[in-house]
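Only one protein chain is missing from this complex, and each of the others stays in its spot.
== chain A ==
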């Protein structure tokens, strides 16, 4: 079990970002991580490297440089076309052992969350999940990784002092990407194509799940609770979400009533969302619902009950009748647009 553990920590240098892409398009979380890596690199005085794995993806390297990578390692092969945590993990492990980065950052997407632990356990190193703050301690060359636990009721700062690389996952939208600078060039290295490895997990088919993506990517979410009163009023909330360019979410009772599909449920047994703004309409704010709200800049709550628990976490607490306010608001937005 100890065979892999590297004792000479000082031979590990540099910050890596796993550049996740899908159908030849980079995930925004990878760009957000490059921005954070730039920030950390100033303190640690090391380059930022993006690792790009897939098929026909070379052309994305320039974009990664524009968003902050000094170097891009590109591994391209036809058999790497589809993301597979085992296969991609194996490639990452080989590269990490060869290049020895001190920090590896991975987006906490569904893919990233299953990829990262495969890598860290094989390399016998630590992995901190869903970090919301990353800082560098230059003296000790430590990554200070702060993350919420206990459904957001507690924060913990975690370090990995004696093993390398220091690995962390970060959810989408936690960090901001840099403004891209397309004049910036970086060192792009096309790696030799490795011999194919097989996965024991055979992908048979993909079904697009746009609805779900919609909720997790949205910058603003209008979310409805039992206080919305009727299925008809949900139409109003959808109109508002559309007018604001956002997505529609809901609490569990609304889904249980059959007013909304399960894919739109927010909470402990639904989706975890991280928009900039969350507008809770007629939602009481039960702990199981709040468990689905990650690092939201602004929470607006509309509730008729001034003592509703949602007001304890909201920034703007609107004590009023959501069934009256929604139609008025939509009308005003429409008028303002004219």
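Assume a contact is a pair of C-beta atoms (placed from the backbone, for glycine too) under 8 Å apart; a residue touches a chain by one contact, two chains touch by 3 or more; residues count from 1.
By our rule, contacts and distances are computed from a predicted model.
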item	value
Choices "Ribose import ATP-binding protein RbsA", "Sulfite dehydrogenase", "Cytochrome c oxidase subunit 1" or "Electron transfer flavoprotein small subunit" - which one is the UniProt name of the chain not shown	"Electron transfer flavoprotein small subunit"
Contact partner of the left-out chain, one of A:15, A:51, A:96 or A:127	A:127
Per the touch definition above, residue among A:56, A:97, A:230 or A:269 touching the missing chain	A:269
Chain A residues that touch the omitted chain in the full complex	1, 22, 85-86, 109-111, 113-114, 116-118, 120-122, 124-130, 144, 148-163, 199-209, 212-213, 216, 219-220, 243-246, 262, 268-269, 276-277, 287, 291, 298-300, 302, 306, 311-321, 324-325, 328-329, 332-333, 336
